[in-house]
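A single protein chain has been omitted; all remaining protein chains appear in their positions.
The letters A and B name the chains in turn, as written, and every chain counts its residues from 1.
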Amino acid sequence: MPRRRIPLLRLAWRNTRRHMRRTLLTVTAVTVAVAALTYGPAHVTGILGDFLDSYARTESGHVRIRRDGYTARERFMPVYLNLPRVDELVAAARAHAGVEEVLPRIKAPVLVDGAGSNRGGLLLGLDLERETGYLDPAAMVAEGRLPDPGSAEILVGRLFAEKLQVSVGDTVVLLAQTAYRSLGGLSAVVTGLAASGMAQFDNTILIAPLDQAQELVDLLGGSTEILVFMDDPEAARALARVLQEELDPLVPGGVEARSWKDEGMLASMMQVAEAAFGVILFIMLLMAALIIVNTMLMSVMERTQEFGMQAALGMRRGDIVALVLAEGLVIGMMGAVAGGVLGSGFALWLERTGIDIQSAAKAIDLPFQGVMYPDWQLRFVIAAAALGMVTAVIAALYPAWRAARLTPAEALRT
Amino acid sequence: MTPETLPGRLGWLATLRLAWRNLRRNKRRTWITAVTVSLAVLLLQLSIAVMIGVERQSYDNLINYQTAHAKLYAAGYFENREELPLDYTLTDLEALQASVQQVSGVAATTPRLAFQASLSDGVDQVACFGTGIQLAGSDTEVFRIPQAIVAGEYLRPGEEGMLLGSGLAELFDAEVGDWLTVLTKTRDGAYEALDLPIVGIVGTGNPVIDRNTFLVSLETARYMLDLQEEATEVAVRFSLGAREMATLRALVERVEQLGYEVKGWREAEADFLAFAAMKRLGSVAMLSIFVVLALVGVTNTVLMAAFERTREVGMLMAMGLRGGGVRKLFLTEGALAGLLGGAVGSLLALVLIAYLASVGINITALYGEMDIGYPVKDRMYAALEPLTLVVVWLATGLAAAAASLYPAARASRRPPVEALRHA
Partner (left out) sequence: MTVAAKLEEVRKIYRTGGVEVHAVRGVSLEIESGAFLSIAGPSGSGKTTLLNLLGALDTPSAGTVRIGDRTTQGLSARTLADFRNTHLGFVFQTFNLIPVLTVRENVEFPLQLQGVAERGERRRRVDELLGEVGLHGLAERRPGELSGGQQQRVAIARALVKNPTLVLADEPTANIDSETALEIMRLMQQMNERRGTTFVFSTHDPLVMRHATRLVRLLDGQVASDERQGGLRHDT
């Protein structure tokens, strides 16, 4: 028996073109859904990605190693919970595959005496050269220059400097609790002002070379934390476990190694975002599907005679089902293409212009920069388009079944 | 002349009847459309109710625990308020309060003294905000701190002790009865330290209070800061039912000439309002996609209905129905489909909202300890507002009618000769 060839897609394409307006309107439903599903992940990934990236660079690293018990007292920034002989730990962490950079940091609350007024701030002791591309102090210098390692120099947040009424060239005195809970002091020259774009940061920050911070808090060769950055941030959890085992015996009192994925706030933020997106996705596709069902039912009912005719010509039930499903697919494809283009266009446009949330970002206590950008990725479009097409075909099932149920005689009679 | 008597037009009742019967003609299509619309309306109603609920809860929280309805400051304070400076204090408190009290709409006033401080348990130290409150009567008439006491009790007049924010208590792992050292800096720059027992723990849901603030008596605060009969602000509560803006304006008029500044809570919390507005905007953007989908569904349905009934429309026009009548017929049909879907969605929403309004959403379970941006404690509750539900429902009908404009216009523009020829 010769192989049967039915030009399904061509027939389907021509059929959908019969009522172009109706088809286009139905396609619009798929288009809207696919566009939203293309843009949605770009938006969420954009905010989250941007946020995670800046959070990792400025705060958590991909794995953060601290003295055991530090996390619970994090808000105090206790310098007495520290990591001595940090070079050994850094070297050990650096030896692991997939580790891109390992950076020791000192974080200490300090009291700063400027020109007549004093106020509390946050001192970061950094390996200034290595921090390029991470906390990136060099990129923050709005005026003056970075401090030189080995000299008592300091970079001050611009807003902070304003409040202290100091400028480049002035000398400030820092007071801090040392690793031994005594009071330490350091007199340093302001070599530059830092502007990160995050008000909270610029309001409190002081950046000193690591050695100067070590001197201030009496922690020679040590730091309060070590940040590990990885080529693949997704592998952070595994590395954290390994480092926990490996470094724990090296530090009296033990260490805690936590991956950025276990920062409670981030984890719950992502969970909520994902759950919400799932619900939105489902309802959106359901609505698009219902619209398709409606249109295709009408189109099938209109063509009762035609189906009867085709059945009389020897088209089987399966063929009719396939034909109607193919029409669903055509509608889905058109919507997928249009929606993919529309959603991508919107995402890419916003990627260039950015979304200004400056005024609102101030109210929430997170390191958001004033402008957020969606992060368009090809896989979002592909996933959204695929979902749109699958939905359209699923929606076509019922009309297809209705069409196939008609017997030729019945169909021709009507 | 009633509309019924105009020639060439179909009265509203007759139009409604015809539209309704036509909807019933293809029940399956009508229901599918209605379900599409109902999904969008369900989401819309639910989001609006949760949004209104959480915003209202937030505003109440801010007013009850942090901002009052308005605050009076000495000139120059507000601009520098983030620093909690001691350089702009109010002195003639009793006269000022008495004067403010006379403004209509003002229910109560109380002086407060806000200052920067550090708390220490001897091991760790953290910077935070201290607030001196007047215990003899007046603070509780403006603020609702006693309602937020989660352990211990409120300060008694003359009592030397502190009410500690729940977040700070957790941080220090401190309980009622424990002592903490308060470190302050006087206006002249001298440092003072004072040990105080924790009398009560305050949990408001407002991170500014819970995580950063402790409260002491005004006298204790003045003692620590070496101040006289001074305060940094006079907080004002408006009477129930007072018109907020009008009261605020009257307040401004009363005290501005005396050289004081008055700031309503909306101005003081402009950042929060901007945040809430952005949240709202984000939700609107998201919801509008669902609305568009629902409207596409309605347009599609009416387009199909108009197409199916082309000949019928031709006959109506042959009998003398004007184009406007044909439009009205299809607009009504679309509106009815929208109202039907809207009713289903709104009823479902009503059930869910009623649940969320009484039981609430456990935000701690959802977000953990994360600051979600709204000062809301433990649970957020949806606002059950029948009027809003009805307005949104009716708006659905209107939007559905708007979505039917195009197919209705198409149907009405078709010449009757052509429509009658239609197979």
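Just so we're on the same page, a contact is a pair of C-beta atoms (placed from the backbone, for glycine too) under 8 Å apart; a residue touches a chain by one contact, two chains touch by 3 or more.
Everything numeric in this text was worked out from a predicted model, so none of it was measured.
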Which displayed chains the hidden chain touches across the whole complex: B
Of B:Asn22, B:Ser118, B:Ser166 or B:Thr299, the one touching the omitted chain in the full complex: B:Asn22
Hidden partner chain, touching residue among B:Leu84, B:Ala107, B:Ala270 or B:Leu420: B:Leu420
Hidden-chain contact residue, picked from the options B:Pro197, B:Gly282 or B:Gly323: B:Gly323
Candidate in contact with the missing chain, chosen from B:Gly11, B:Pro197 or B:Gly282: B:Gly11
Chain not shown, touching residues in chain B: 2, 4-11, 14, 18, 21-22, 24-25, 311-312, 314-325, 415-417, 420
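The rule is short, and it goes like this: only the chains that are shown with their structure count from here on.
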Centre distance in Å when chain A and chain B are each reduced to the mean of their C-alpha atoms: 28
Of chain B, residues touching chain A in the complex: 28-29, 32-33, 35-36, 39-40, 43, 83, 118, 123-127, 171, 189, 207, 270-272, 274-275, 277-279, 286, 289-290, 292-294, 296-297, 299-301, 303-304, 307-308, 366-371, 373
Complex interface listing, chain A residues touching chain B: 19, 21-22, 25-26, 28-29, 32-33, 36, 73, 75-76, 78, 109, 118, 120, 163, 177, 264-265, 268-269, 272, 280, 283-284, 286-288, 290-291, 293-295, 297-298, 357, 359-366
